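And now, subunit A:
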Amino acid sequence: MSEYLLEMSGICKSFAGVHALDHVDFKVRPGKVMCLAGENGCGKSTLVKIISGVYTKDEGEVTFEGKKISKITPAEATQLGIQVIYQDLSIFPNLTVMENLAINSEITAGKKLVNKKRWEATAKEALSKIGYNIDLHARMGELSVADKQLVAICRALLFNAKLIIMDEPTTALTKKEVEALFKTVRQLRDSGIAIMFISHKTEEIFEISDDVCIMRNGQNVYSGPTAELTREKYTYYLTGRNLEPDYFVPKNISEEPILKVENLTLKDKRCKNVSFELKKGEILGVTGLLGSGRTELALALFGLEKIESGRIELKGKEVKISSPMAAQKAKIGYVPEDRLTEGLCLQQPIADNITLASLKRLSNSLSIIRKKDIIADANIWKEKFAIKTDDVRKFASTLSGGNQQKIVLSKWLSNDLDVLILNGPTVGVDVGAKQDIHHLVHELANEGLAVIMISDDLPEVVVNCNRAIVMKDGLIVGEMTSEDLTEENILEIIR
Partner candidate 1 sequence: MKVKEFFKKNQYTTILLILMVVVMLIFTVTKAGTFWKPGTWKGIVMQFPEFGVMAIGVLFCFIIGCIDMSFVMLGNFATIMGVQYILGHTSDGMSDAQVFGVMVVAFLIVMAVGVVGGIINGLLVCKLNIPPVIATIAMQMVWLGLSTGVTQGNTLSLKGVPLYAEIGHSDVLGFIPFPLFIFILVFIVAALILRFTAYGEKLYMCGTNLKAAKFSAINTDRMIITTFIVCDVICCIGSMLMVSTLNSAKADNGESYVMKIILILVLAGILPDGGIGKIGNLIFSVLIIQMITSGVNMFKGLNTYHGSFIYGGLLIVVLILSTFMQGDGFKFRKTKKIKKTE
Partner candidate 2 sequence: GNSNNTSSTAASGSSKSASSASSAASSASSASSSGSEAKSTSTPKADGETPKIAFVGKVEGQAWWDHVQDSVNEWAEDTGVEVTYQAPAEVDAAAQVQIMTDLVNQGEIDALLFSPNDPDACEAICKEAMDKGIIVIATEASGMTNVDYDIEAFDESGLGAFLMDELAAQMGEEGEYVTMVGSLTMESQNNWADAAIAQQEKEYPNMKYLDERVVDDSDADIAYNKTKELIQKYPDLKGILGTGSFDAPGAARAIQEMGLTGQVFAISVAMPSEVADYINDGTLQSVALWDAGVTAKAMCNLAVKMFSGEEIGATVDLGVDGYDACAVDGTLVIGDGQIAITKDNIDEWLEVGI
C-alpha cells in the first residue's frame, strides 16, 4: 500500500492536435487537501475529467488505493469513492432541491422506486453536513448561483467518498460562504477524506491546501507541500514571470461626474434608492454579498432591468436607457458575469464574437460588411490581450475559460465607450491573465474611461479601484475612497 491515495504518472491527452495534458505526474495523499493551480487552459479540468472517467487518457498510468485503473466510467469512479463537483455544478434546474440532493445516492444504491420520505431524509442529512438551510421544495433553477453551489457540495458529501474533487468551487461564492465551505473542507479532511481543489485565487490556495500542484501548458511544473512555497515562487511557477501587485493609480479624474445615478429604484425592488456618481478616469468598485442587487444595478444601467423611479444622468443630461442598444448609444458597455450564456456565441468564430458589438462600425452605410475587416479587427485584440489561439477563425469554444473572458472584454473595449461596467471581470481567470486584464483596465481608465467593477474578489476591488461602494439587500450600505478602501473595512460593512 502506497502512501498516496491517487497516483497518476505520465498522463497525456490531446484534442484534435491540442496537447491538453503532456506527461503529467500527479499524486494525492489521503486526508490532505491538494490544490491544483495553473493558468487558464493549462489542463486542470481535463485532468479532473480523466480521473472521474469522463475522458479517457491517451497515455499514462492511474493508480487508486494501490490498484491500477485502466479505464473507468463515471459511475465506476463514484463507486471507487471519487466524487467530483464540476465547474458547471451538474445540477438539475427543473427538479427540486430535495431531488437534486437525493437522486445521485438513490441511483448509486440501485433503487428502482421513489420513496419521498427516504429522499427527504437523505436531503436533510446532506444539508446537515455543512449546516446549511434551504427550502427543500424550491426549484433548483430558481436558486442563486451560490445556493446551487452549496447544494452541489452537499450532494457530493453524501457519498462515502475517499476523494472529493472540486473544480473552481469558489468562483461564485463570497467571502462568507467561502469561509463556510472551508470549514467543511477542513472537517472532511480531518475525517480522512482527500480533497482536490482547483482555484485561481491565490489566497484561498494558501489558506486551505496542504499540497499544491502547479501546471503550465499541460505539464506540471511544481508538486509539493504548500508550506515550502512562497507567494512569489507560486506566481512565478504559475506564470513564468514575477508579478507585483499593480495598484491602480488614477491619473486623470475629471472634475464633473460623467454618470450620476439618483435614487434609482427598480421595478422588482432588487435595488432601492441607489445613488452614486462616477467620474471619468475612475474605477468604481461595487461589492457586497450574493443577491445584494449589484447585478441588477448594472443591468439597469445597461437597459435590461425596468426602472421604477429615480434618474440616470450622463454628462449632466438625463437619459433613459431602455435597451442595450440605447446603452451602447449612450456609450455604456457591459461585460456580463456569466460568459457562457450571456457573453459568448461558443459555436462561432472568435473573430465574430469579438466584433459582435461593433458591427455598425465595421459595416458601411449599406450595412455591408467584410469578413476581412472582422478578422483584422479581431487580430488587433488577439495581440493586445494575448488571446491564446493560432487562428481567430476558430470557434470560441476551443478556448479555455480565461481566454474566453478576454474575448468578452475585447468585445466591449473595441467600442468607443464612456462608461464600462465589468461584472466579475476575472471570474475563473488565472493570475497571469487577471493581471493583464487589470492592467488594461487601468490604462483605459487613465485614458478617460469611467469603469464600474463589480466583484466578489475583495483583493481585486482593493487593488484596482480608487473608490468602492458596498451593497446589501439592494441598498448601498457603505462607500469608501482609496484611503479607507481595505479588505477589513469592506468585510466590516458586509457583516
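The criterion applied here is as follows: a residue touches a chain if its C-beta (ideal position, glycine included) is under 8 Å from a C-beta of that chain, and two chains touch if they have at least 3 such contacts; residues count from 1.
Regarding candidate selection, all candidates are chains of the complex that A comes from, given by their letters.
The shown structure was predicted, so the numbers you read here are calculated from the model rather than taken from an experiment.
Of the numbered options 1 or 2, all belong to the same complex as subunit A, but only candidate 1 touches it. Taken in their complex, subunit A has these residues touching candidate 1: 16, 304, 323-325, 327-328, 334, 336, 341-348, 352-353, 356-357, 359-360, 362-363, 366-370, 374, 411.
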